[in-house]
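The structure follows.
Only a part of the assembly is drawn; its chains keep their places, and the rest are absent.
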Amino acid sequence: MQGQAQQQAYDRGITIFSPDGRLYQVEYAREAVKRGTPCIGVRTNDGVVLTVDKYIRSQLMERESIEKLHKVDDHIGIASAGHVADARQLIDFARQQAQVNRLRYGEPVGVETLTKQVTDHMQQYTQVGGARPFGAALLIGGIDDGEPRLYETDPSGTPNEWKANAIGADRSDIQDYLEENYTDDLDLDGGITLSLEALAQSKDEELDPEGFSVATIDVETERYERIETDELETYVQELDSFDEDEE
Amino acid sequence: MQGQAQQQAYDRGITIFSPDGRLYQVEYAREAVKRGTPCIGVRTNDGVVLTVDKYIRSQLMERESIEKLHKVDDHIGIASAGHVADARQLIDFARQQAQVNRLRYGEPVGVETLTKQVTDHMQQYTQVGGARPFGAALLIGGIDDGEPRLYETDPSGTPNEWKANAIGADRSDIQDYLEENYTDDLDLDGGITLSLEALAQSKDEELDPEGFSVATIDVETERYERIETDELETYVQELDSFDEDEE
């Protein structure tokens, strides 16, 4: 239980170091990320797969409006977890940077370059006073010179590159599954299956094809594509049959 | 009961994260929304219905001046709940954005676009110091390319799209009613009836036709229209007869 007196203390101040060298505001922002629904990124030989859980509070809410999977440029997609309004600011920032790059240099921005522009932006909010860190983490997937790339950013503004990664709620469960089951010879299909298995694993209930979204960025086309719900249904059925086989 | 010492603490500070990743100022602002009279939005096949309760403290107050239902552009209306003065700032901001869009692009602003401009504005007040979040939530209804749209914004600056939604006091009661009774084949008439039923349900007393306002944005005309009081009276009578039938 969180007492009244303790809560009040967090309505003040700026981000500074604790005696053991930690930045509590950044760590608390990481907690905000853990409160978000999970996202999974998987890098395969044929491209990157981004998967997001679309938990909705109500049947009347439009799932599409829960934007956690965002096309940022033709060849780059971002999945976000955490404080939704904060994540939207970062996505907008990323889109602007991508557009600026096209205007300035006449070519698409690199995935790594874009990731670093976003993390530089995030770091400023952890060091300079008068603002709080962003309460969101991102998985940035795309194609750089024909190579699939998958980056993760956290509220501190640190960029990390991954083969496969999860952010948001149930992160450690999903990440464990990915570590055990990831192989270097995955194709996009395999990446989607792995993502859904990992997601299913972390839930008590069966996967609902409308309960998550998947997007791929294919090495061939270098284009971000959203997987349709009926196609997802096929993947879920395969998963189920596979489970039954296993039993 | 709320002690003196605790109240004092809220006269200080800016919005930062608590150890469990929450933004208390934003959550307190949501409480301010709950203190406002309820608003209901219902999206039907023929358009969007916005309904607001007009509780007044005194018979001498002009109900019309309790602005909770606002025409923002020809094809967009907004219902607001919470801190009245804050809501007015957001409505003004939305109107300016709608006008700027017409001037700049020569066409009406999209409902989704406008919603995001408003939520971006709201998010800034939760991250940058020297101000507090807006203590108001909005239901933004309108027509985008012939399609009815209904969005909700909360003090964090998160936009969500809904088929039907309630904000303000008694939100959960009204929302429960909407979830149970909403059907996908509603027309505007049905939307108004559903809204009034939901509102009536949450109150101990009978609906007074002067005690609420209703506006529609019709897919055909793409125009925001206020329903006249005498027309509302008819709806209320139907509701009553229906209730009697049920008994």
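Residue numbering begins at 1 within each chain, and the chains themselves are lettered A and B in the order written.
Just so it is clear, a residue touches a chain if its C-beta (ideal position, glycine included) is under 8 Å from a C-beta of that chain, and two chains touch if they have at least 3 such contacts.
Computed from a predicted model, the values in this text were never measured in an experiment.
Participant: Since every chain here shares one sequence and 2 of them are in place, how many copies does the full complex have in this file?
Facilitator: The entire assembly in this structure file is built from 7 identical chains.
Note that only the chains that are shown with their structure count from here on.
Participant: Fitting on CA atoms only, what is the rotation between the copies chain A and chain B? Please report it in degrees, nearest 5.
Facilitator: Rotation angle, to the nearest 5: 50 degrees.
Participant: So what's the Cα centroid distance for chain A and chain B, whole Å?
Facilitator: A distance of 31 Å separates the two centres.
Participant: Spell out the part of chain B that touches chain A in their complex, as residue ranges.
Facilitator: Where chain B meets chain A, its residues are 6, 9-10, 12-25, 116, 119-120, 122-123, 126-130, 151, 156-165, 175, 178-179, 182.
Participant: How about chain A: which of its residues touch chain B in the complex?
Facilitator: 2, 4-8, 10-15, 24-25, 27-35, 58-62, 64-66, 82-86, 88-89, 92, 125, 129-135
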